[in-house]
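Input: one structure, supplied below.
Here the complex is missing a single protein chain, while all its other protein chains stay put.
For chain A:
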Amino acid sequence: FLVQTHSLQDLQQPAVSSKVFVQRDYSSGTICRFQTKFPSELESRLDKQQFEETIQTLNNLYAEAEKLGGKSYLEGCLACLTAYTIFLCMETHYEKVLKKIARYIKDQNEKIYAPRGLLLTDPIERGLRVVEVTIFEDRSIGSGR
């Protein structure tokens, strides 16, 4: 039995060392934008450029979701005419982009963040307030925090 518990310990996921929160940037108004400032806690784990690229892409995707243009007006008018029942069968443009964002974050996590012991949380799970970056203990180096 003791052997079993030891092997379980080896398989366990690393403990959470800390969390960094990237706050919203309201300088362009109420649209969803996150600050691109590189948090100091991530300096040891990640390239500044990589991080900024991720955040910038996220910002662009959110801008696309909230964009006012011909397509969104058409959708809005059509919805109004059908007394918004059309959304029972169709997804709104915003929801479609949110799905795209979720895929992008998953992709980024798999390729860039997980290998470095980091995890990005989709902002929608935090009410679009923050981008939560979870920093896991780096066991390979031996010295955690």
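Heads up, the rule we're going with is that a residue touches a chain if its C-beta (ideal position, glycine included) is under 8 Å from a C-beta of that chain, and two chains touch if they have at least 3 such contacts; residues count from 1.
The definition used in the following text is that contacts and distances are computed from a predicted model.
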Missing subunit (named according to UniProt) among the choices "Histidine-containing phosphotransfer protein", "CST complex subunit TEN1", "Corticotropin-releasing factor domain-containing protein" or "Palmitoyltransferase": "Palmitoyltransferase"
Those residues of chain A which, in the complete complex, touch the missing chain: 1, 4-5, 8-9, 12-16, 19-21, 23-24, 26-30, 65-68, 72-73, 75-77, 79-80, 83-84, 92-95, 98, 124, 126-130, 132, 136
